[in-house]
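Here it is, the structure in full.
A single protein chain has been removed from this complex, and every other one stays in its place.
The block that comes next holds subunit A.
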Amino acid sequence: MASEPILGAEIIVKALIDQGVEVIFGYPGGAVLPLYDALFKHNQIKHILVRHEQAAVHAAEGYARSTGKVGVVLVTSGPGATNAVTGLTDALMDSIPIVCLTGQVPTHLIGNDAFQEADTTGITRPCTKHNYLVKSVDDLSRTIHEAFHVARSGRPGPVVVDLPKDVQQTAGTYTNHAGERHRSYNPPVKPDRQQVEAAIALMASAKKPLFYIGGGVVNSGPAAAQLLVDFIRLTGFPCTQTLMGLGAFPGSDPLSIGMLGMHGMYEANWAMHDCDVMINIGARFDDRVTGKVSAFSPNSKKIHVDIDPSSINKNVRVDVPVVGDVGHVVEEMMRIWKARQIRPDAKALSAWWDQINKWRGRDCLKYKQDSEIIKPQYALERLYSAIKDRDFYITTEVGQHQMWAAQFLKFEKPHHWMTSGGLGTMGYGLPAATGVQVAHPDSLVIDVAGEASIMMNIQELSTLVQYRLPVKIFILNNRWMGMVRQWQELLHGGRYSESYSDALPDFVKLADAFGAHGLRASKTSELDGIIKQMIDIKGPVIVDVAVDEKENCFPMIPSGAAHNEMLLGPEDQSAKPISEEGMVLV
(Lines give C-alpha, C1' and ligand atoms only; values in the text may rest on other atoms or scores of the structure.)
Protein backbone atom coordinates (compact mmCIF):
# COMPACT_ATOMS: atom_id res chain seq x y z
CA MET A 1 0.00 0.00 0.00
CA ALA A 2 2.93 2.34 -0.62
CA SER A 3 2.04 5.80 -1.86
CA GLU A 4 3.67 9.00 -3.11
CA PRO A 5 6.57 10.37 -1.04
CA ILE A 6 5.43 12.67 1.74
CA LEU A 7 7.23 14.37 4.62
CA GLY A 8 8.13 12.31 7.68
CA ALA A 9 5.81 14.47 9.80
CA GLU A 10 2.94 13.62 7.42
CA ILE A 11 3.80 9.95 7.64
CA ILE A 12 3.52 10.12 11.43
CA VAL A 13 0.11 11.83 11.27
CA LYS A 14 -1.14 9.30 8.71
CA ALA A 15 0.00 6.43 10.90
CA LEU A 16 -1.78 7.96 13.90
CA ILE A 17 -4.98 8.31 11.90
CA ASP A 18 -4.73 4.71 10.70
CA GLN A 19 -4.30 3.64 14.31
CA GLY A 20 -7.61 5.33 15.08
CA VAL A 21 -6.10 8.09 17.19
CA GLU A 22 -8.65 10.82 17.92
CA VAL A 23 -6.89 12.85 20.59
CA ILE A 24 -3.30 13.81 21.35
CA PHE A 25 -2.16 15.43 24.60
CA GLY A 26 0.88 17.56 24.01
CA TYR A 27 3.01 20.65 24.18
CA PRO A 28 4.90 22.08 21.18
CA GLY A 29 8.56 23.03 20.93
CA GLY A 30 11.38 23.47 18.44
CA ALA A 31 12.05 19.82 17.68
CA VAL A 32 8.41 18.94 16.95
CA LEU A 33 7.43 21.97 14.87
CA PRO A 34 7.17 19.98 11.62
CA LEU A 35 4.85 17.53 13.36
CA TYR A 36 2.69 20.33 14.74
CA ASP A 37 2.58 21.78 11.24
CA ALA A 38 1.33 18.48 9.85
CA LEU A 39 -1.32 18.25 12.60
CA PHE A 40 -2.44 21.77 11.74
CA LYS A 41 -2.80 20.92 8.04
CA HIS A 42 -4.58 17.60 8.59
CA ASN A 43 -6.89 18.92 11.28
CA GLN A 44 -8.25 15.40 11.85
CA ILE A 45 -6.81 14.72 15.27
CA LYS A 46 -7.86 16.78 18.24
CA HIS A 47 -4.91 18.20 20.15
CA ILE A 48 -5.22 19.09 23.82
CA LEU A 49 -2.61 21.62 24.87
CA VAL A 50 -1.53 20.87 28.44
CA ARG A 51 0.53 23.22 30.60
CA HIS A 52 3.31 20.80 31.54
CA GLU A 53 4.53 17.65 29.81
CA GLN A 54 4.06 15.49 32.91
CA ALA A 55 0.39 16.39 32.74
CA ALA A 56 0.26 15.38 29.07
CA VAL A 57 1.19 11.83 30.01
CA HIS A 58 -1.20 11.67 32.98
CA ALA A 59 -4.00 13.04 30.79
CA ALA A 60 -3.27 10.36 28.21
CA GLU A 61 -3.33 7.79 31.05
CA GLY A 62 -6.75 9.02 32.17
CA TYR A 63 -7.94 8.86 28.58
CA ALA A 64 -6.53 5.36 28.10
CA ARG A 65 -7.71 3.98 31.43
CA SER A 66 -11.26 5.23 30.94
CA THR A 67 -11.63 4.11 27.31
CA GLY A 68 -9.38 1.06 26.91
CA LYS A 69 -7.68 2.81 23.96
CA VAL A 70 -4.02 3.78 23.64
CA GLY A 71 -3.31 7.29 24.97
CA VAL A 72 -1.11 9.46 22.77
CA VAL A 73 1.36 12.11 23.91
CA LEU A 74 3.40 14.57 21.85
CA VAL A 75 6.23 16.55 23.43
CA THR A 76 9.38 18.25 22.28
CA SER A 77 13.01 17.22 22.82
CA GLY A 78 15.13 17.81 25.94
CA PRO A 79 12.97 19.27 28.74
CA GLY A 80 9.79 18.16 26.98
CA ALA A 81 10.95 14.57 27.14
CA THR A 82 12.47 14.74 30.64
CA ASN A 83 9.28 16.31 32.02
CA ALA A 84 7.35 13.37 30.61
CA VAL A 85 9.47 10.82 32.51
CA THR A 86 7.32 10.76 35.67
CA GLY A 87 4.19 10.15 33.63
CA LEU A 88 5.88 7.38 31.67
CA THR A 89 7.05 5.68 34.84
CA ASP A 90 3.54 5.97 36.26
CA ALA A 91 2.09 4.33 33.14
CA LEU A 92 4.70 1.56 33.30
CA MET A 93 3.92 0.73 36.92
CA ASP A 94 0.16 0.67 36.33
CA SER A 95 0.32 -1.02 32.89
CA ILE A 96 -1.37 1.78 30.95
CA PRO A 97 -1.00 1.77 27.13
CA ILE A 98 0.64 5.02 26.02
CA VAL A 99 2.49 6.06 22.87
CA CYS A 100 4.64 9.09 23.58
CA LEU A 101 6.16 10.87 20.59
CA THR A 102 9.16 12.98 21.52
CA GLY A 103 11.00 15.42 19.30
CA GLN A 104 14.74 15.07 19.01
CA VAL A 105 17.51 17.27 17.63
CA PRO A 106 18.44 16.49 14.00
CA THR A 107 20.40 13.23 13.58
CA HIS A 108 23.65 15.00 12.68
CA LEU A 109 23.54 16.88 16.01
CA ILE A 110 22.77 13.87 18.22
CA GLY A 111 25.54 13.48 20.77
CA ASN A 112 26.76 17.06 20.37
CA ASP A 113 25.06 18.49 23.47
CA ALA A 114 22.87 20.51 21.11
CA PHE A 115 20.25 22.95 22.37
CA GLN A 116 17.38 21.04 24.02
CA GLU A 117 19.11 17.75 23.42
CA ALA A 118 18.67 14.89 25.87
CA ASP A 119 19.41 11.19 25.45
CA THR A 120 15.70 10.43 25.46
CA THR A 121 15.90 6.75 24.60
CA GLY A 122 18.65 6.35 27.21
CA ILE A 123 16.68 8.18 29.91
CA THR A 124 13.38 6.45 29.17
CA ARG A 125 14.70 2.92 28.64
CA PRO A 126 13.98 1.80 32.21
CA CYS A 127 10.66 3.64 32.46
CA THR A 128 9.02 2.47 29.24
CA LYS A 129 7.90 -0.90 27.99
CA HIS A 130 9.95 -0.19 24.89
CA ASN A 131 11.37 2.79 23.05
CA TYR A 132 12.63 3.70 19.60
CA LEU A 133 14.91 6.30 18.06
CA VAL A 134 13.91 6.65 14.41
CA LYS A 135 17.04 7.52 12.45
CA SER A 136 15.65 7.19 8.94
CA VAL A 137 12.35 8.17 7.37
CA ASP A 138 12.23 4.67 5.83
CA ASP A 139 11.67 3.19 9.31
CA LEU A 140 8.98 5.67 10.28
CA SER A 141 5.71 3.98 9.25
CA ARG A 142 6.74 0.61 10.62
CA THR A 143 8.00 2.07 13.90
CA ILE A 144 4.87 4.11 14.66
CA HIS A 145 2.59 1.14 14.00
CA GLU A 146 4.85 -1.16 15.97
CA ALA A 147 4.81 1.27 18.91
CA PHE A 148 1.02 0.95 19.10
CA HIS A 149 1.22 -2.84 18.88
CA VAL A 150 3.74 -3.00 21.72
CA ALA A 151 1.86 -0.48 23.88
CA ARG A 152 -1.44 -2.34 23.77
CA SER A 153 -0.53 -6.03 23.53
CA GLY A 154 0.42 -8.37 26.35
CA ARG A 155 0.79 -6.40 29.53
CA PRO A 156 0.17 -2.85 28.27
CA GLY A 157 2.63 -0.04 28.89
CA PRO A 158 4.17 3.18 27.67
CA VAL A 159 6.25 3.30 24.47
CA VAL A 160 8.41 6.24 23.45
CA VAL A 161 9.19 7.07 19.83
CA ASP A 162 12.00 9.61 19.57
CA LEU A 163 11.79 11.59 16.33
CA PRO A 164 14.75 13.67 15.14
CA LYS A 165 13.66 16.87 13.45
CA ASP A 166 15.34 16.06 10.13
CA VAL A 167 13.49 12.73 9.96
CA GLN A 168 10.22 14.65 10.32
CA GLN A 169 11.28 16.88 7.44
CA THR A 170 12.56 14.26 5.01
CA ALA A 171 10.26 12.84 2.34
CA GLY A 172 9.52 9.13 2.38
CA THR A 173 6.75 6.69 1.62
CA TYR A 174 3.99 5.76 3.99
CA THR A 175 2.91 2.14 4.40
CA ASN A 176 0.11 1.03 6.66
CA HIS A 177 1.54 -1.68 8.91
CA ALA A 178 -1.44 -1.81 11.27
CA GLY A 179 -2.26 -5.32 12.45
CA GLU A 180 0.98 -6.86 11.21
CA ARG A 181 2.50 -9.69 13.20
CA HIS A 182 5.60 -8.56 15.01
CA ARG A 183 8.83 -10.45 14.29
CA SER A 184 9.58 -11.12 17.97
CA TYR A 185 6.95 -9.60 20.29
CA ASN A 186 3.69 -11.57 20.20
CA PRO A 187 2.72 -12.39 23.78
CA PRO A 188 0.34 -15.37 23.99
CA VAL A 189 -3.17 -14.69 25.26
CA LYS A 190 -4.53 -18.24 25.40
CA PRO A 191 -3.69 -20.19 28.53
CA ASP A 192 -2.26 -23.66 28.81
CA ARG A 193 -5.29 -25.93 29.10
CA GLN A 194 -3.72 -28.20 31.73
CA GLN A 195 -2.95 -25.27 33.99
CA VAL A 196 -6.56 -24.13 33.82
CA GLU A 197 -7.68 -27.68 34.62
CA ALA A 198 -5.37 -27.69 37.64
CA ALA A 199 -6.76 -24.34 38.77
CA ILE A 200 -10.34 -25.58 38.51
CA ALA A 201 -9.49 -28.78 40.40
CA LEU A 202 -8.06 -26.68 43.21
CA MET A 203 -11.08 -24.37 43.26
CA ALA A 204 -13.46 -27.32 43.32
CA SER A 205 -11.81 -28.68 46.46
CA ALA A 206 -11.70 -25.33 48.27
CA LYS A 207 -13.29 -24.86 51.65
CA LYS A 208 -12.25 -21.23 52.17
CA PRO A 209 -11.74 -19.84 48.66
CA LEU A 210 -11.10 -16.22 47.75
CA PHE A 211 -10.86 -14.31 44.48
CA TYR A 212 -8.20 -11.60 44.58
CA ILE A 213 -8.55 -9.51 41.42
CA GLY A 214 -6.56 -6.57 40.11
CA GLY A 215 -5.89 -4.09 37.34
CA GLY A 216 -5.20 -6.82 34.80
CA VAL A 217 -8.94 -7.52 34.71
CA VAL A 218 -9.61 -3.88 33.80
CA ASN A 219 -6.91 -4.01 31.12
CA SER A 220 -8.46 -7.12 29.62
CA GLY A 221 -11.53 -5.06 28.74
CA PRO A 222 -15.17 -4.74 29.81
CA ALA A 223 -16.22 -8.04 28.20
CA ALA A 224 -13.54 -9.95 30.11
CA ALA A 225 -14.49 -8.20 33.35
CA GLN A 226 -18.15 -9.12 32.82
CA LEU A 227 -17.19 -12.71 32.15
CA LEU A 228 -15.25 -12.77 35.40
CA VAL A 229 -18.21 -11.27 37.29
CA ASP A 230 -20.42 -14.04 35.89
CA PHE A 231 -17.89 -16.67 36.83
CA ILE A 232 -17.45 -15.40 40.39
CA ARG A 233 -21.24 -15.35 40.84
CA LEU A 234 -21.38 -18.89 39.48
CA THR A 235 -18.92 -20.05 42.16
CA GLY A 236 -20.39 -18.00 45.01
CA PHE A 237 -16.87 -17.30 46.27
CA PRO A 238 -15.96 -14.01 47.94
CA CYS A 239 -14.00 -11.47 45.92
CA THR A 240 -11.56 -8.81 47.06
CA GLN A 241 -10.12 -6.16 44.76
CA THR A 242 -6.81 -4.34 44.66
CA LEU A 243 -6.60 -0.56 44.39
CA MET A 244 -6.15 -0.93 40.63
CA GLY A 245 -8.93 -3.50 40.38
CA LEU A 246 -11.73 -1.43 41.92
CA GLY A 247 -14.75 -1.59 39.65
CA ALA A 248 -13.63 -4.82 37.97
CA PHE A 249 -16.19 -6.46 40.25
CA PRO A 250 -19.29 -4.50 41.34
CA GLY A 251 -18.54 -2.88 44.69
CA SER A 252 -22.14 -3.29 45.85
CA ASP A 253 -22.34 -7.01 45.03
CA PRO A 254 -22.77 -9.10 48.19
CA LEU A 255 -19.86 -11.29 47.06
CA SER A 256 -17.53 -8.29 47.11
CA ILE A 257 -15.60 -7.90 50.35
CA GLY A 258 -13.93 -4.69 49.23
CA MET A 259 -10.36 -3.56 48.71
CA LEU A 260 -7.49 -5.36 50.39
CA GLY A 261 -4.02 -4.23 51.35
CA MET A 262 -2.40 -1.68 53.63
CA HIS A 263 -5.58 0.41 53.97
CA GLY A 264 -7.93 -2.29 52.80
CA MET A 265 -10.95 -3.75 54.55
CA TYR A 266 -10.53 -5.76 57.72
CA GLU A 267 -12.61 -8.60 56.27
CA ALA A 268 -10.63 -8.63 53.00
CA ASN A 269 -7.25 -8.85 54.69
CA TRP A 270 -8.36 -11.46 57.20
CA ALA A 271 -9.89 -13.48 54.39
CA MET A 272 -6.58 -13.29 52.51
CA HIS A 273 -4.77 -14.49 55.60
CA ASP A 274 -7.13 -17.37 56.36
CA CYS A 275 -8.21 -18.59 52.92
CA ASP A 276 -7.24 -22.06 51.71
CA VAL A 277 -7.43 -21.40 47.95
CA MET A 278 -6.51 -17.98 46.57
CA ILE A 279 -7.44 -17.18 42.99
CA ASN A 280 -5.37 -14.20 41.89
CA ILE A 281 -6.63 -12.80 38.61
CA GLY A 282 -4.62 -9.96 37.10
CA ALA A 283 -2.98 -8.75 40.30
CA ARG A 284 0.71 -8.85 41.12
CA PHE A 285 1.23 -9.49 44.85
CA ASP A 286 2.36 -5.92 45.33
CA ASP A 287 4.00 -5.10 48.67
CA ARG A 288 1.03 -2.86 49.58
CA VAL A 289 -1.11 -5.95 49.27
CA THR A 290 1.03 -8.69 50.80
CA GLY A 291 2.36 -6.88 53.85
CA LYS A 292 5.02 -9.09 55.41
CA VAL A 293 5.66 -11.69 52.70
CA SER A 294 6.79 -14.45 55.07
CA ALA A 295 3.44 -14.23 56.90
CA PHE A 296 1.34 -13.73 53.77
CA SER A 297 -1.63 -16.09 53.52
CA PRO A 298 0.38 -18.93 55.03
CA ASN A 299 -2.11 -21.77 54.56
CA SER A 300 -3.43 -21.23 51.07
CA LYS A 301 -2.81 -22.85 47.71
CA LYS A 302 -2.40 -20.05 45.23
CA ILE A 303 -3.57 -19.75 41.63
CA HIS A 304 -2.14 -16.82 39.68
CA VAL A 305 -3.57 -15.72 36.35
CA ASP A 306 -1.41 -13.11 34.62
CA ILE A 307 -0.54 -12.20 31.05
CA ASP A 308 3.00 -11.35 32.12
CA PRO A 309 5.02 -14.46 33.11
CA SER A 310 7.51 -12.24 34.96
CA SER A 311 4.77 -11.29 37.44
CA ILE A 312 4.40 -14.90 38.44
CA ASN A 313 6.59 -16.18 41.29
CA LYS A 314 8.18 -12.73 41.61
CA ASN A 315 7.17 -11.88 45.18
CA VAL A 316 5.12 -14.89 46.22
CA ARG A 317 5.58 -18.49 45.18
CA VAL A 318 2.34 -19.80 43.64
CA ASP A 319 1.06 -23.33 43.14
CA VAL A 320 -0.80 -23.00 39.84
CA PRO A 321 0.49 -20.35 37.44
CA VAL A 322 -1.73 -19.59 34.45
CA VAL A 323 -0.22 -17.35 31.78
CA GLY A 324 -2.78 -15.69 29.54
CA ASP A 325 -5.27 -12.92 29.02
CA VAL A 326 -7.98 -12.74 31.69
CA GLY A 327 -10.78 -12.94 29.13
CA HIS A 328 -9.45 -16.12 27.55
CA VAL A 329 -8.55 -17.73 30.86
CA VAL A 330 -11.91 -17.06 32.51
CA GLU A 331 -13.76 -18.26 29.44
CA GLU A 332 -11.88 -21.54 29.67
CA MET A 333 -12.40 -21.75 33.44
CA MET A 334 -16.12 -21.19 33.05
CA ARG A 335 -16.37 -23.83 30.34
CA ILE A 336 -14.61 -26.47 32.41
CA TRP A 337 -16.52 -25.52 35.57
CA LYS A 338 -19.84 -25.95 33.77
CA ALA A 339 -18.81 -29.08 31.84
CA ARG A 340 -17.71 -30.81 35.05
CA GLN A 341 -20.82 -29.58 36.84
CA ILE A 342 -18.69 -28.56 39.77
CA ARG A 343 -20.52 -27.97 43.04
CA PRO A 344 -18.31 -26.45 45.70
CA ASP A 345 -18.58 -27.75 49.27
CA ALA A 346 -21.71 -25.81 50.26
CA LYS A 347 -21.35 -26.44 53.98
CA ALA A 348 -17.75 -25.29 54.07
CA LEU A 349 -18.51 -22.27 51.92
CA SER A 350 -21.37 -21.24 54.15
CA ALA A 351 -19.15 -21.53 57.25
CA TRP A 352 -16.52 -19.44 55.45
CA TRP A 353 -19.11 -16.75 54.69
CA ASP A 354 -20.21 -16.79 58.34
CA GLN A 355 -16.62 -16.11 59.33
CA ILE A 356 -16.30 -13.33 56.74
CA ASN A 357 -19.52 -11.74 57.95
CA LYS A 358 -18.15 -11.77 61.50
CA TRP A 359 -15.14 -9.82 60.26
CA ARG A 360 -17.48 -7.52 58.36
CA GLY A 361 -19.29 -6.94 61.62
CA ARG A 362 -16.23 -5.13 62.97
CA ASP A 363 -17.27 -2.29 60.66
CA CYS A 364 -13.69 -1.31 59.99
CA LEU A 365 -14.46 2.00 58.28
CA LYS A 366 -16.36 3.48 61.21
CA TYR A 367 -15.37 6.95 62.31
CA LYS A 368 -16.81 9.59 64.62
CA GLN A 369 -18.45 12.60 63.03
CA ASP A 370 -19.00 14.29 66.40
CA SER A 371 -18.75 17.99 65.68
CA GLU A 372 -19.21 20.60 62.99
CA ILE A 373 -15.69 19.89 61.78
CA ILE A 374 -15.97 17.80 58.61
CA LYS A 375 -14.38 14.39 58.76
CA PRO A 376 -12.83 13.48 55.41
CA GLN A 377 -14.69 10.17 55.44
CA TYR A 378 -17.96 12.01 55.94
CA ALA A 379 -17.21 14.34 53.03
CA LEU A 380 -16.68 11.34 50.76
CA GLU A 381 -19.81 9.60 52.01
CA ARG A 382 -21.83 12.71 51.21
CA LEU A 383 -20.13 13.00 47.83
CA TYR A 384 -20.89 9.37 47.05
CA SER A 385 -24.52 9.67 47.99
CA ALA A 386 -24.84 12.68 45.68
CA ILE A 387 -23.24 11.03 42.65
CA LYS A 388 -23.98 7.33 42.96
CA ASP A 389 -26.93 7.36 40.59
CA ARG A 390 -25.06 9.34 37.98
CA ASP A 391 -22.58 8.38 35.31
CA PHE A 392 -19.41 9.31 37.20
CA TYR A 393 -15.65 8.88 36.86
CA ILE A 394 -13.24 9.41 39.75
CA THR A 395 -9.56 10.23 39.65
CA THR A 396 -7.41 10.86 42.69
CA GLU A 397 -4.12 12.35 43.70
CA VAL A 398 -1.96 10.40 46.15
CA GLY A 399 -2.19 10.18 49.92
CA GLN A 400 -4.82 9.80 52.62
CA HIS A 401 -7.61 11.20 50.44
CA GLN A 402 -6.79 8.55 47.83
CA MET A 403 -7.19 5.74 50.34
CA TRP A 404 -10.39 7.22 51.74
CA ALA A 405 -11.75 7.57 48.22
CA ALA A 406 -10.92 3.91 47.58
CA GLN A 407 -12.70 2.96 50.81
CA PHE A 408 -15.79 5.15 50.66
CA LEU A 409 -16.65 5.37 46.97
CA LYS A 410 -18.05 2.28 45.31
CA PHE A 411 -17.49 1.34 41.70
CA GLU A 412 -19.86 -0.88 39.81
CA LYS A 413 -18.03 -0.96 36.47
CA PRO A 414 -14.40 -1.08 35.35
CA HIS A 415 -12.72 1.95 33.69
CA HIS A 416 -14.38 4.44 36.07
CA TRP A 417 -11.63 4.71 38.68
CA MET A 418 -8.28 6.26 37.80
CA THR A 419 -5.56 6.41 40.42
CA SER A 420 -1.79 6.22 40.55
CA GLY A 421 -1.33 2.86 42.23
CA GLY A 422 2.18 1.62 41.57
CA LEU A 423 4.20 4.80 41.41
CA GLY A 424 2.05 6.85 43.79
CA THR A 425 2.42 10.08 41.84
CA MET A 426 1.15 13.20 43.58
CA GLY A 427 -0.25 15.51 40.91
CA TYR A 428 -1.71 12.64 38.90
CA GLY A 429 -5.40 13.28 39.50
CA LEU A 430 -6.07 16.65 37.87
CA PRO A 431 -4.41 15.91 34.52
CA ALA A 432 -5.83 12.37 34.54
CA ALA A 433 -9.31 13.87 35.05
CA THR A 434 -8.62 16.14 32.08
CA GLY A 435 -7.99 13.09 29.90
CA VAL A 436 -11.09 11.32 31.23
CA GLN A 437 -13.29 14.34 30.59
CA VAL A 438 -11.95 14.68 27.03
CA ALA A 439 -12.96 11.06 26.42
CA HIS A 440 -16.33 11.40 28.18
CA PRO A 441 -17.42 15.00 27.69
CA ASP A 442 -20.90 14.53 29.15
CA SER A 443 -19.98 12.52 32.23
CA LEU A 444 -19.35 13.75 35.74
CA VAL A 445 -15.58 13.60 36.28
CA ILE A 446 -14.29 14.29 39.78
CA ASP A 447 -10.70 14.55 40.97
CA VAL A 448 -10.66 13.69 44.67
CA ALA A 449 -7.60 15.60 45.83
CA GLY A 450 -5.57 16.68 48.81
CA GLU A 451 -4.40 20.26 49.18
CA ALA A 452 -0.75 19.24 48.85
CA SER A 453 -1.10 16.97 45.81
CA ILE A 454 -3.28 19.38 43.87
CA MET A 455 -0.51 21.99 44.01
CA MET A 456 1.77 19.68 42.02
CA ASN A 457 -0.11 20.11 38.75
CA ILE A 458 -2.40 23.03 39.56
CA GLN A 459 -1.43 24.72 36.28
CA GLU A 460 -3.71 22.26 34.48
CA LEU A 461 -6.71 24.32 35.63
CA SER A 462 -5.82 26.46 32.66
CA THR A 463 -6.22 23.47 30.33
CA LEU A 464 -9.66 22.74 31.82
CA VAL A 465 -10.75 26.31 31.25
CA GLN A 466 -9.38 26.48 27.69
CA TYR A 467 -11.27 23.37 26.55
CA ARG A 468 -14.32 23.96 28.78
CA LEU A 469 -13.80 20.65 30.51
CA PRO A 470 -16.16 20.61 33.51
CA VAL A 471 -13.90 18.61 35.84
CA LYS A 472 -14.74 18.89 39.54
CA ILE A 473 -11.79 19.09 41.89
CA PHE A 474 -12.88 17.96 45.34
CA ILE A 475 -10.08 18.91 47.74
CA LEU A 476 -10.04 17.32 51.18
CA ASN A 477 -8.01 20.09 52.74
CA ASN A 478 -6.48 19.11 56.08
CA ARG A 479 -3.54 21.51 55.73
CA TRP A 480 -1.09 18.61 55.99
CA MET A 481 0.58 16.16 53.69
CA GLY A 482 -1.72 13.79 55.47
CA MET A 483 -0.10 10.44 54.77
CA VAL A 484 3.35 11.79 55.59
CA ARG A 485 1.97 13.26 58.80
CA GLN A 486 0.27 9.97 59.67
CA TRP A 487 3.53 8.02 59.24
CA GLN A 488 5.46 10.61 61.23
CA GLU A 489 2.91 10.23 64.00
CA LEU A 490 3.04 6.43 63.95
CA LEU A 491 6.71 5.88 63.19
CA HIS A 492 8.69 8.99 64.05
CA GLY A 493 7.45 10.07 67.44
CA GLY A 494 5.19 12.83 66.15
CA ARG A 495 8.05 14.89 64.78
CA TYR A 496 6.22 16.49 61.87
CA SER A 497 9.19 17.33 59.74
CA GLU A 498 8.18 19.52 56.78
CA SER A 499 4.74 17.98 56.39
CA TYR A 500 2.64 21.04 57.18
CA SER A 501 1.10 22.72 54.14
CA ASP A 502 2.12 26.25 54.95
CA ALA A 503 1.23 29.30 52.86
CA LEU A 504 -1.60 27.57 51.02
CA PRO A 505 -3.38 29.59 48.39
CA ASP A 506 -7.00 30.59 48.81
CA PHE A 507 -8.42 27.89 46.51
CA VAL A 508 -11.62 29.81 45.85
CA LYS A 509 -9.70 32.84 44.64
CA LEU A 510 -7.29 30.59 42.79
CA ALA A 511 -10.14 29.01 40.84
CA ASP A 512 -11.42 32.47 40.10
CA ALA A 513 -8.02 33.64 38.85
CA PHE A 514 -7.93 30.75 36.38
CA GLY A 515 -11.48 31.42 35.23
CA ALA A 516 -12.98 28.41 37.02
CA HIS A 517 -15.48 28.30 39.90
CA GLY A 518 -14.38 28.10 43.50
CA LEU A 519 -16.50 26.82 46.40
CA ARG A 520 -15.74 26.17 50.04
CA ALA A 521 -17.25 24.02 52.76
CA SER A 522 -16.03 24.43 56.33
CA LYS A 523 -18.88 22.91 58.35
CA THR A 524 -20.81 19.68 58.02
CA SER A 525 -24.01 21.63 57.49
CA GLU A 526 -22.58 23.27 54.35
CA LEU A 527 -21.42 20.10 52.69
CA ASP A 528 -24.50 18.79 50.85
CA GLY A 529 -25.36 22.20 49.44
CA ILE A 530 -21.84 22.78 48.19
CA ILE A 531 -21.69 19.33 46.56
CA LYS A 532 -24.98 20.01 44.80
CA GLN A 533 -23.68 23.35 43.55
CA MET A 534 -20.48 21.72 42.35
CA ILE A 535 -22.45 19.22 40.28
CA ASP A 536 -24.83 21.84 38.92
CA ILE A 537 -22.16 24.28 37.74
CA LYS A 538 -21.45 23.63 34.06
CA GLY A 539 -17.74 24.45 34.04
CA PRO A 540 -14.68 23.34 36.01
CA VAL A 541 -15.01 23.72 39.78
CA ILE A 542 -12.66 23.60 42.74
CA VAL A 543 -14.30 22.65 46.02
CA ASP A 544 -12.13 23.38 49.03
CA VAL A 545 -13.43 21.17 51.82
CA ALA A 546 -11.83 22.06 55.14
CA VAL A 547 -11.56 18.72 56.94
CA ASP A 548 -10.33 17.56 60.34
CA GLU A 549 -6.57 18.12 60.38
CA LYS A 550 -5.76 15.21 62.66
CA GLU A 551 -7.78 12.41 61.12
CA ASN A 552 -5.76 9.31 60.20
CA CYS A 553 -6.53 6.69 57.62
CA PHE A 554 -7.62 3.35 59.07
CA PRO A 555 -7.74 0.41 58.98
CA MET A 556 -4.04 0.01 58.42
CA ILE A 557 -1.56 -2.81 58.19
CA PRO A 558 1.56 -1.24 59.67
CA SER A 559 4.59 -1.73 57.45
CA GLY A 560 6.34 -5.00 58.11
CA ALA A 561 3.23 -6.52 59.68
CA ALA A 562 0.96 -9.33 58.51
CA HIS A 563 -2.66 -9.20 57.37
CA ASN A 564 -3.96 -10.43 60.69
CA GLU A 565 -2.10 -7.68 62.55
CA MET A 566 -4.03 -4.77 61.13
CA LEU A 567 -5.00 -1.74 63.17
CA LEU A 568 -8.61 -0.68 63.20
CA GLY A 569 -8.19 2.80 64.55
CA PRO A 570 -6.35 5.02 66.99
CA GLU A 571 -7.85 3.23 70.00
CA ASP A 572 -7.04 -0.23 68.72
CA GLN A 573 -5.78 -2.20 71.72
CA SER A 574 -3.87 -4.65 69.56
CA ALA A 575 -1.49 -1.93 68.40
CA LYS A 576 2.10 -3.07 68.72
CA PRO A 577 5.12 -0.86 68.18
CA ILE A 578 6.28 -1.06 64.55
CA SER A 579 9.24 -3.38 64.13
CA GLU A 580 12.63 -2.13 63.06
CA GLU A 581 12.25 -4.26 59.97
CA GLY A 582 9.02 -2.40 59.23
CA MET A 583 10.63 1.00 59.78
CA VAL A 584 12.89 0.65 56.76
CA LEU A 585 10.03 -0.24 54.44
CA VAL A 586 8.20 2.52 52.62
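By our rule, a residue touches a chain if its C-beta (ideal position, glycine included) is under 8 Å from a C-beta of that chain, and two chains touch if they have at least 3 such contacts; residues count from 1.
The rule we apply is simple: contacts and distances are computed from a predicted model.
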item: Protein name as given in UniProt for the chain not displayed, "Ectoine/hydroxyectoine ABC transporter ATP-binding protein EhuA", "Permease", "Acetolactate synthase small subunit" or "Membrane protein"; value: "Acetolactate synthase small subunit"
item: Listed residues A:Leu109, A:Leu255 or A:Val316, member touching the removed chain; value: A:Val316
item: Of A:Glu22, A:Asp308 or A:Glu565, the residue in touch with the unshown chain; value: A:Asp308
item: Selected from A:Val150, A:Leu227 or A:Ala433 as touching the chain missing from the view; value: A:Val150
item: Residue numbers in subunit A that touch the chain omitted from display; value: 121-122, 125-126, 129-130, 133, 150, 182-185, 293-294, 308-310, 312-317
